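The complex appears here without one of its protein chains, the remainder shown in place.
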Amino acid sequence: MKNILKSCLHSPRFMTGFILFIILLGIALFYPLFHPGNPLQMIGQNSFVEPGTYLSLYDANTVNLNGKTSTFIMDDAAVNRADSNISEADRQTMLAYLAAAGVDVSHLDTSHENLDSLVTLWQENYDSSKKVEGYTTSAKKRDLRTLNSRLLAALNAGEQTLLTKNGDEEVRTAVANNAYVRSNQVANVINLPLGTDNFGRDMMKELAAAIGTSLIIGLIAGTIATILGLVIGLLSGYLGGIVDDILMFVCNVFTVIPGFVLLILIYYSVGQEARGVTTCAIVIGITSWVWTARSVRSQVISLRNRDHVNLSKLSGHSLVRIIVTDILPYIASYVVMAFILQVSSGILAEAQLSLLGLGPKTTTTPTLGLMMNWAMLYNAHTQGYWWAYFPVIAVIALTSFSLNLMNTGLDQVFNPTLRD
Amino acid sequence: MSKGYRKYFKKKIFWFIITFIVAVMLNFFLPRMMPGDPVNAILSKTLGNTTDAAAIQKQYEVYQQAFGLDKSLPEQFLIFCKNAIRGDFGLSFSQYPRSVSDIISSSIGWTLALQIPAIIVGWILGNVLGAVAAYRRKIWDKVVMPVSLFFSAVPAFGAAVVLLVIFGITLKWAPVNGAYDPGMIPNFSWEFISSVIRHYQLPFFSIVLISIGGQAVGMRSMSIYELNADYVKYSRFLGIKDKKIVRYVFRNAMLPQVTGLAMSIGSSVGGALVAETIFSYPGLGSTMYKAITASDYPLISATTLIITVMVLIASFLLDIIYAFIDPRVKAAQFD
Partner (left out) sequence: MAKKMLEVSELTTKYITRTGENVYSVDHVSLTIEEGKSLGIAGESGCGKSTLALSLMGYYFAPLHYTSGTIVVDGKDITGLDPDVVRKTVLGTDVAYIPQAAMNALNPTRKVGKFIEDVIRAHELPMDKKQIREMAEQRFALLGLPVDSLDKHSVELSGGMRQRVVIAVSTILNPKVLIADEPSSALDVTSQKMVIKMMKDMMAKGLVKSMIFITHELPLLYNVTDDIMVMYAGQIVERGTAHEMVFDPVHPYSRGLMRSILVPEEGTRDVKLTAIPGTPPNLKHPPAGCRFAERCRYATPACRYNQPPLLEFAEGRSYRCMHSVDHLKEVYEGED
């Protein structure tokens, strides 16, 4: 046992998988601790809010009203402002105008680095009265004028004036373009590392909870499938005869009938009301034991006539004792590996079911599959809201990747011949 | 036909029939264990707020008869079997009064045309990759192995969504929705066919991508086993070129992969059908999805039955083909 643990620690594959798994588990366990609250609470009024930190505008303004701002003179403040206010299309218009006006812009593009020189060139060469080929119609001229004024506003605005109403009293406050507020001073800040989903729910909180739920589903399904497979495989392999024939008959039938179809049929027949997380896990478990049973059986058959087993039989040991002391230890490593694979395929099965709209009925906790289902239902993928589906896919892939890595790592530890 | 073949075919046909019967029974009885009355469920949908008890009762009986629910369960099963043989699966709840077989026959072709080529191409690519990996093991163990482990961990729908976003939405290389341009009426014009081909690409490649990983891993270990076989050494010492020997090895490793495909098709078909729904491809996967969301249980029952039957036939055919292309089958039957 000690040796096995040691060689596991020395197997880079196992360790990579293990560390990945621990990280995912850590997110599921600790993120909710630091960010308590209902993961399905709808905080946003808009759907699919981009990831980022959101400062309450009202509270930021209050800080300004209270005069608690700090002033910073930053060289690049204007450029940064221009950068975030002058769109890619604007820059292309500017380049095209300059080129038409006979300015050499071949060394420039629309990138951030070039914005400074672009703006300088623009200021030097833009003249609303000048006749530039292709920009003579009044509509074109108007477009250029509004672009120019937007540019000037972004670059030169000395101050904005805010009108605050407090009862009947109206207060005018100047907001200087070099005034800053500390984010801690703003009373309400919302951190949304993964934005929100279509219902305005914090994706990160949801994801952390979903990892937890999906792992639980995987564990329950994996445990059930492994126990069923182990028991059936043991009985079938050790007893042989009619028991073996019957069990293998069942196994053969269920190998060909798609597990997925079976899953749908059983799951559908338990009825909508009963379809909780646990039911989902149990149904997945009882439809996926076939491969485990098959392999356990073939291993048991090869063990059945070994000397130590025969010795036990001759000594009159009971069936249970022979299985527990003479057979289980030899297939334990295999069972552990099968279990790991079952957990991973249980998580995948839940995701697949949920995508078809057969996910667990739950109002308290999300699962990875349900999150994926919601994202698809609200077309997050076709509208470019990557944060609503990509993290979910990545987490599912990473979870089963980590489990598969652990599995191949264990395989190398248990079956050293595979090493060359 | 030799004795070995006969024994093999008898065994396969026996299993095909037994599995078929069990599948049909499961398919019939499992959904009927569903708690609650399906007719009530439809009534509440179709009648809405009607409170007239007599009208409800009348409509209830109409539906009961239409769906044959007024008979005993074994009787229903016999009727179900008789009807199923004639291709009659009753009426759809959600698309009432459209018949289930009508809905299915309009989607089955799309699924077959999509899944069969995709699974075959995925199988071939996976085997080639696995063979190369077995032959060049250093590259495999350092690079290909972890990468393919990661890719095989990506769920089927995940791969489909990522392909859809990258190639369909961002790069706009191919359309992402349906099997042909909306508004077109299926016909044999070049315009329609090219539209079908354009819509075919993304679902096709995502299913190919899904099936490569598992095949590659299986083929690799099979090839390594064959590379160490006695005939490799013997052929070498007879002066046969390494190139030719490699061909022997991969042929011998690839043939059992045919039965491997027969065994795994049942477990991989789920992912492939879910991929259909991502692209709203009008095949059985999408039909099933629609049926599930609408609680249309005659349609669910029929789609699951058709899928099961198709998988059964596919794996049966693969087993038969395998017997003809691999002479080792005959030997195994003499044991």
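All chains are identified by letter, namely A and B, in their written order; residue positions are counted from 1 within each chain.
Everything that follows uses one rule, which is that contacts are C-beta pairs under 8 Å (C-beta built on N, C-alpha and C of every residue); 3 or more make two chains touch, one makes a residue touch a chain.
Bear in mind the structure is a predicted one, so any value in this text is a computation, not a measurement.
Chemist: Among the chains included here, which ones are touched by the excluded chain in the whole complex?
Modeler: Looking at the complete complex, the unshown chain comes into contact with B.
Chemist: Which listed residue, B:27, B:152 or B:252, touches the chain dropped from view?
Modeler: B:252
Chemist: On chain B, what residues meet the omitted chain?
Modeler: 229-231, 233-241, 244, 248, 251-252, 255, 326-328, 330-331
In the analysis below, only the chains that are shown with their structure count from here on.
Chemist: Could you state the distance in Å from the CA-based centre of chain A to that of chain B?
Modeler: Spacing between the chain centres: roughly 28 Å.
Chemist: Considering the complex alone, what residue numbers of chain A touch chain B?
Modeler: 13, 249, 252-253, 255-266, 268-274, 344, 348, 351-352, 355-358, 372, 376, 381-382, 384, 386, 389-390, 393, 396-401, 404-405, 408
Chemist: In the complex, go through chain B and note every residue touching chain A.
Modeler: For chain B paired with chain A, touching residues are 15, 18-19, 22-23, 26-27, 30-36, 145-146, 149-150, 152-158, 161-162, 164-165, 169, 176, 263, 266-267, 269-271, 273-274, 277-278, 288-289, 292-293, 297, 300, 304, 307-308, 311-312, 315.
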